[in-house]
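One protein chain omitted, others in place.
Showing chain A:
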Amino acid sequence: MVAKLENQLKEKIDQIEAGGAQKYHEKNSAQNKMFVRDRLQQLFDNGEYRVEDAKFANNQAGDLPADGVVTAIGKVGGKTVCVMANDSTVKAGSWGARTVEKIIRIQETAMKLKVPMLYLVDSAGARITDQIDMFPNRRGAGKIFYNQVKMSGMVPQVCVLFGPSAAGGAYIPAFCDIVIMVDQNASMYLGSPRMAEKVIGEKVTLEEMGGARMHCSVSGCGDLLASDETEAISEARRYLSYFPGNYKKAAPVVEAAAPRAGRELEEIVPENQNVPFDMYEFIDRLIDEDSFFEMKKLFAQEIITGFGRMDGKPVGIIANQPKVKGGVLFVDSADKAARFITLCDAFSIPLLFLSDVPGFMIGTKVERAGIIRHGAKLIAAMSDVTVPKISVIVRKAYGAGLYAMAGPAFEPDCCLALPTAQIAVMGPEAAVNAVYSNKINEIEDVKERIQFVQQKQQEYKEHIDIYKLASEMIIDDIVSPSSLRSELINRYKFYENKDMVFSERKHPVYPV
């Protein structure tokens, strides 16, 4: 009798764990997609996830194993995490009433345990036939997003997108800290191409409108483009290695490593302020080898945002990239940096600003796009942090670029300058043109005019000389490039105990 019951239970479990019909498994394989349970095995340490609630959800329906979503608790890199993972072999991973309830419950568990929440998304969206039971009610799909907002900054939230994330479902990635998208397969959109054609008359492909590459390079909704599912999962694991389990804990420390060997910092930075160089090479010399994890690499490339480790400890790097668009700040670069700063501050990851910035972009195009309010977002986010914050002027910091990159007025724990640094409202060429434009035009002799301009530029350069700024105590120290890394490691150690409240209030009125 006992054996019979056991067999029956085992049979039921096997059925549920096999997911949907064979043909859907075949369709998955044809698209280079893994079965949901194989994804989970890759995600968890040693492939183990022993705690899975509501596996039997909707088992009475017969053809909806686990109601199309697996919710589990397991370990990733030794840390406990909660996971929800859509099963695309069950009605294309669509959401019914129990699917939604399962997702809400695993979120509630993550909040109670204060552990990271991962969303492995591959879903066609709501089951229209079930809408009354899962769409508008108090514990309907809206609750998932409400919970996500509540959890934001409390625990890390990670989204790995393997397939579609459609309509309302597209807000799951939107509320996560990081969105990893699998090239060719992942997509996000509010209305499908079919709907776009019917409703607004637009003819467009899914890849063009909501594909992974588009979102990672143009819209900025995606943070990391993975070439396949295995890479996506391993990047999610690597991402979490920089983070504590929740906002109360300290970021994890690993064994220290020397930076990658290569050219010295002083060789990398050209003295001529107008000539571009590659900031990636500069970052490589500062951080432990192979410790860089970049966010939004393909989006707004004129600014670099990513995690690195120095002496084994995580640090969030915000660096201008003079190689792309001169390192000028644009609407998208301001958004990208603001978001990254907020992420680091939420989880106690110290910040490092590396400036080589000619300022915010000017001209009709960016003014119409609201560059002022976008820039305000960056300046607000950068001001409003309480983690250790170090500002390094690598080369130039002109105009509001100085402000955006944690200049002296924004209370960095220190503002350091390399000998190549130049801080000013604007560069010498622009300044001389602005101040002496009438006089320059009056000089008729070309030679004389050039001489006058050069002389004024020289005077200006002397006026903004970095030793003069150090003498005025505008910057805290001038550091040689060869000792920058050890200087930073040393300072972060002292700043570890930083404990401050930024401002007394409920919350700021965020610029958006």
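Just so it is clear, a contact is a pair of C-beta atoms (placed from the backbone, for glycine too) under 8 Å apart; a residue touches a chain by one contact, two chains touch by 3 or more; residues count from 1.
Note that in this section contacts and distances are computed from a predicted model.
J.: Could you check which of "ABC transporter permease", "ATP-binding cassette domain-containing protein", "Glutamyl-tRNA(Gln) amidotransferase subunit A" or "Acetyl-CoA carboxylase biotin carboxyl carrier protein" matches the UniProt name for the chain that's left out?
T.: So, among "ABC transporter permease", "ATP-binding cassette domain-containing protein", "Glutamyl-tRNA(Gln) amidotransferase subunit A" or "Acetyl-CoA carboxylase biotin carboxyl carrier protein", the name matching the hidden chain's UniProt entry is "Acetyl-CoA carboxylase biotin carboxyl carrier protein".
J.: For a quick check of understanding: of A:Lys365, A:Lys439, A:Lys468 or A:Lys493, which residue touches the chain that isn't displayed?
T.: The one listed residue touching the chain not shown is A:Lys365.
J.: Pick out which of A:Gly168, A:Gly326 or A:Pro511 touches the chain that's been left out of the picture.
T.: With A:Gly168, A:Gly326 or A:Pro511 as choices, the missing chain is touched by A:Gly326.
J.: Residues of chain A in contact with the chain that isn't shown?
T.: Answer for chain A: residues 273-276, 322-328, 330, 358-359, 361-363, 365, 426-427, 429-430 touch the chain left out.
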